[in-house]
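Omission of a single protein chain aside, the complex is shown with its protein chains in their original locations.
We just call them A, B and C in the order they show up, numbering each chain from 1.
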Amino acid sequence: MSHDFKRIGIVGKYHGSSCSGAIRRLAEHLAARGHEVMLAAHTAEVCRIYELPSATLHELGRRVDLAVVIGGDGTLLNVARNLVDHGVPLIGVNQGRLGFLADVPVDGMLPILDRMLAGAYVAEERILLTARVERGEAVHRSTHAFNDVVVSKSTLGRLIEFEVYVDDQFVYSQRADGMVVSTPTGSTAYALSAGGPILHPTLEAFVLIPICPHTLSARPIAVNSSSEIEINLIHAHDARVHFDGQEHADLELGDRVVIRRAVNTVRLLHPQGHNYYDTLRQKLHWGEKLS
Amino acid sequence: MSHDFKRIGIVGKYHGSSCSGAIRRLAEHLAARGHEVMLAAHTAEVCRIYELPSATLHELGRRVDLAVVIGGDGTLLNVARNLVDHGVPLIGVNQGRLGFLADVPVDGMLPILDRMLAGAYVAEERILLTARVERGEAVHRSTHAFNDVVVSKSTLGRLIEFEVYVDDQFVYSQRADGMVVSTPTGSTAYALSAGGPILHPTLEAFVLIPICPHTLSARPIAVNSSSEIEINLIHAHDARVHFDGQEHADLELGDRVVIRRAVNTVRLLHPQGHNYYDTLRQKLHWGEKLS
Amino acid sequence: MSHDFKRIGIVGKYHGSSCSGAIRRLAEHLAARGHEVMLAAHTAEVCRIYELPSATLHELGRRVDLAVVIGGDGTLLNVARNLVDHGVPLIGVNQGRLGFLADVPVDGMLPILDRMLAGAYVAEERILLTARVERGEAVHRSTHAFNDVVVSKSTLGRLIEFEVYVDDQFVYSQRADGMVVSTPTGSTAYALSAGGPILHPTLEAFVLIPICPHTLSARPIAVNSSSEIEINLIHAHDARVHFDGQEHADLELGDRVVIRRAVNTVRLLHPQGHNYYDTLRQKLHWGEKLS
Partner (left out) sequence: MSHDFKRIGIVGKYHGSSCSGAIRRLAEHLAARGHEVMLAAHTAEVCRIYELPSATLHELGRRVDLAVVIGGDGTLLNVARNLVDHGVPLIGVNQGRLGFLADVPVDGMLPILDRMLAGAYVAEERILLTARVERGEAVHRSTHAFNDVVVSKSTLGRLIEFEVYVDDQFVYSQRADGMVVSTPTGSTAYALSAGGPILHPTLEAFVLIPICPHTLSARPIAVNSSSEIEINLIHAHDARVHFDGQEHADLELGDRVVIRRAVNTVRLLHPQGHNYYDTLRQKLHWGEKLS
């Protein structure tokens, strides 16, 4: 059912032209098969492909039926965050190393993509966070995060103190290096390094993980994705909030970082036969069958 | 709306008559206020209360509109497992130490219960596990668990080897002391000792935690409560499966422990103003507000 | 200086004759080079080698200048424990998988051993534990452990309660699945699964690790090897103490497990170029250099 994906966007890495060849190959292939192809503007520029239509990410989001992202998980994270409100399904192509999200290998991508465009794919919906920084009465900053929102110490490297509320109920105070609020998607990224559990992508849950907490009794806690999570900065020499490790904002004392589930979800398409646990095992170097 | 709970069952601890006085007091109080009161048979016997109707737990489950359980979390776990298929809501009264489940203190319980019976309560649904042990073609054992199903080494104390599948997808093999599959309710019990995260009671999730695994890369993983979890015993000198730490069965090589969400849920009633995070903080000795 | 090791003992696995060929090959090789060779009695029997002198482990310990142990780390642990008081240096030959202790591969062992017997070896001293179980006034059991002494729950699988003292100073009480007291050698074995740190073999230290403790504030603690550690069993349905996972004794309430550094050390010989961190990296699948 190739006609479902009549208009296809192609997005590459923000920096570096290492995927120019692959992007050109893909664009020509799709055009030859009758798709309307549109490039992200920054991709067209970086790869010097000027003969195809191009548009900003948001414009592209309004106009295509599918976006193929070539790069790695980091690139896909960023594109997903920007396109989520346009409801465009995404396919991730990785350049070499299997990604949790970008699981089509660039070598041999064409026949795989052909099968996917013909309907042989597994679709899944992934939830995102939307976060805003409240300063007094004003909203200082507002953005999406696909992996995680991280409040942390900044330049001076001193621990920070904050209170955490869930649905206006006080959870705890922490003196710590910081605090991770992660989606299931982010649970295999920074949250895992900070000692968090893995959450299956279908879970309607977020996980809260203090980073190097001053107390011995802190433990990761997974809360319902319908919850509103609030982190109040009580004491800090300097502190920051990071979104997917790709954007950040400086925090002031008294700032409240308020985090909710974004209304829309990211629709990821995987090649048929995709199995989350296979990816986990391969990425995390888990042992194979004993028998 | 006291008439909602016309017939009320009272259940005490299985062993020990320490709560006889409280049970008698409660029974007389409820009878005086026009409720039909029924005791669990073992409670009537242990407390030597013969002037009230009594019945087996299952019979009681068929006949009452509410059960008040006096004891602690362990007693409530056991009653919940037995009554879950009767849809009887439960109130837990604790004898001294606040429980995660049994959160009405026995001292001063009467006015609290009066208010709850008049409608001033918070209700919540908790999910349970149902597990069966498959040996060859036969189902060797089948039961419910409210906290956890634990497969573990037994008498000889040697590590066991098993494979884990979720929805027929291979997850990993482990050589370990054992494996915990826990509900959100169980996530603050043994699962927490084994290094698991806390799951909010509203999560439709179970968490899988290897106990003292032989590999360094094992991490807790929370899966959707709609999943079927299978643990295949591959190698062991001896092994057991425990249900809520209250029942167990010996396992043989090749046995499969198959775990799903039970169809029915346990309905817990808490006093109005109940707050899960307050209980967490108090039980886990978490710090109070800094500001 | 081959004459330093004039008389050489050879010890194989307790069970299984898989190393018969290697043992025979080694014995003939050493005899041909002028060494007096003596087999452990059980090895002679299992491998059906009757033409060479053989003796019990302890007798062998009195009579040889060096013992070559063919098997794996488990075999070497057991031999070391039995020979420690005879001061016999040990070389460990592994059958296939690199061991922490048995680091000479059976394939190609002869030239490696020739070089070692000629003086090209790295020697290290490893400390052991000596433990006794005190019941009332009596010593109920006394033995050595090279890896660890583990007090743990037994058949019934219920947690146990115990107090820990170091040098007669109270450290803490625990309700837990058990307690590991490990040497540096054991720190990469069961202690690591239980969440303990790695201790370099040269450290004069033992590490205490509660297994699945009921409290959130427990942490591994490394104490000086000059300390006396005492574990008092306060409450348990049944409990056991395990020595290197190879021997055990049942415990009764009130039993005290008293653990000290053994007076003598095990002298391990490694091939020249041996590097502890290389072994760690290979065994624990640690990453290689980035640059």
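Here is the rule we go by: a residue touches a chain if its C-beta (ideal position, glycine included) is under 8 Å from a C-beta of that chain, and two chains touch if they have at least 3 such contacts.
What you see is a predicted model; the values in this text were computed from it and never measured.
Novice: Would you indicate which residue among B:Lys6, B:Arg97, B:His237 or B:His285 is in contact with the undisplayed chain?
Specialist: The one listed residue touching the chain not shown is B:His285.
Novice: May I ask which residue of C:Asp65, C:Asp85, C:Asp114 or C:Glu161 touches the chain that does not appear here?
Specialist: With C:Asp65, C:Asp85, C:Asp114 or C:Glu161 as choices, the missing chain is touched by C:Glu161.
Novice: Out of C:Ser142, C:Asn224 or C:Gln272, which touches the unshown chain?
Specialist: Hidden-chain contact among the options goes to C:Asn224.
Novice: At which residues does chain C meet the chain that is not included here?
Specialist: So the residues of chain C touching the missing chain come out as 161, 163, 166, 169-175, 192, 196-200, 202-205, 207, 215, 217-224, 227, 234-235, 275-278, 280-281, 284-291.
Novice: Mind listing the chain A residues that contact the chain we can't see here?
Specialist: 150, 152, 154-155, 157-158, 176-177, 190, 192-195, 211-214, 216-217, 240, 242, 245, 248, 284-285
Novice: In terms of residues, what is the contact footprint of the unshown chain on chain B?
Specialist: Residues of chain B in touch with the missing chain: 216-217, 219, 285.
To be clear about the criterion, only the chains that are shown with their structure count from here on.
Novice: Under the over-half criterion for shared residue numbers, do copies chain A and chain B use the same patch or different patches to meet?
Specialist: same
Novice: Can you give the whole-Å distance between the Cα centres of chain A and chain C?
Specialist: Each chain reduced to its C-alpha mean, chain A and chain C end up 48 Å apart.
Novice: So how far apart, in whole Å, are chain A and chain B when each is placed at the average of its C-alpha atoms?
Specialist: Chain centroid spacing, chain A to chain B, equals 36 Å.
Novice: Could you check chain A for residues that touch two or more other chains and list them?
Specialist: Residue numbers touching two or more other chains: 217, 219, 285.
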